[in-house]
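Taking it in order: structure first as structure tokens, then the write-up.
Moving on to chain A:
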Amino acid sequence: MIAREHILHKVRTALGHSAGRAAAPPPPARLRIPAWEFGERWKRFAAALEKLGGKAVLAAGAAAARQYVATLTGGRPAVASAAPALAAWGITSLPGVRSEFRDDAELRSACASADFGITTAEYALADTGSLALWASPEQTRLISVLPPVHVALVPASGLITGLDELLTLVPRPLENSSALVLVTGPSRTADIEQILVRGVHGPGEIHVIVVEEREERS
Partner candidate 1 sequence: MTNQPLVRIRETLGDARLQEAIYAATGRLIEHRRQVVAPEALPDYQELREQARRIKEHTLENLDAYLEQFEAEVRARGGEVVWARDGAEVADFLVELGRRSGARLIVKSKSMTAEEIGLRERLEAQHFEVVETDLGEYIIQLAHERPYHIVAPALHKTRYEVGEIFSQKLGVPRENEPERQTRIARAVLRQKFLAADIGITGANFLVADCGAVVLVENEGNARLTTSAPRIHVAVAGIEKLVPRAQDLAVFLKLLGRSATGQPLTVYTSILSGPRRAGERDGPEQFYVVLLDNGRTRVLAERDKRETLYCIRCGACANHCPVYRRIGGHNYPWVYSGPIGQIASPQFQGLTQDPWLPFASSLCGACAEVCPVKIEIPRLLLELRAEVVKARTRERQNRWERAAFRLWAWVMTRPRVYEALSLAAGLLASEEAGPNWLRRLPALLNAGPLRAWLDYRDLPLPGRSFRQLWRRRTAKVRE
Partner candidate 2 sequence: MPLGYNFSFMPARVSLFVTCLVDQFFPRVGLAMAEVLERLGYRVEFPEAQTCCGQPAFNTGYREEARCVARHFLSVFADADYIVAPSGSCTSMIACHYEELFRRDPAALSEVRRLKPRLWEFSQFLLQVAGVEDVGARLPAVVTYHDSCHALRELGIREGPRRLLARVRELQLREMPAGAECCGFGGTFSVKFPEISASMVRAKIEAIRQTGADYVVSVDVSCLMQIQGALNRAGLPVGTLHLAEVLARQ
């Protein structure tokens, strides 16, 4: 408490303010949203992500998405989040995929040993090839960071132009979640002689499947 008052006092003295003064209005926020059709957004997203060494897939419907994930994981251990879409798209019922856990500790150790972490993402950002992931009761933080491969499924409606659009849609991003993470490509480092190495602490491989919501004909 002493430190608080002391620092605030010094700040005010430095600025010549008295206590309780409200902030002057900030300069208007600068957000620019380009008018890109879905085709353009997809093209840019795929180009940006692949440039970083990630894989971008456009799936025509849930069946195609499920097929892609099934081929990729090939029955090896995977942890999927409890996001309703993953169940709806049939991802959680693929062989090797677990999405239910007794308790938090089990979930955590499953994440630490799985080969794949499968999540949804609310949004994908076309201009940078990024994903926007919120922590939630269904979707924990560690699923997308501990396993060596991250697979993310995004509804086509979530493919937006970029950061500016994201922050326009969600100006206050932490109202219902403790964490928003933007993921842009696989984990990487260039700390040793600036040689690029993928997969340092996070996943070295990332697959983003943009799922077009078509009528499923079964």
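The definition used in the following text is that a contact is a pair of C-beta atoms (placed from the backbone, for glycine too) under 8 Å apart; a residue touches a chain by one contact, two chains touch by 3 or more; residues count from 1.
The candidate set was assembled so that all candidates are chains of the complex that A comes from, given by their letters.
As the structure is a computational prediction, the values presented were derived from the model and not from experiment.
*Asks:* Please state which of the candidates 1 or 2 is in contact with chain A in this complex.
*Replies:* The candidate that touches chain A in this complex is 1.
*Asks:* Report the residues of chain A in contact with candidate 1 in the complex, numbered from low to high.
*Replies:* That would be residues 3-4, 6-8, 10-15, 17, 19, 21-24, 26-27, 29-32, 48, 52, 104, 107-108, 112, 127-128, 130, 135-137, 140-142, 145-146, 163-164, 167-168, 171-195, 197, 199-203 of chain A.
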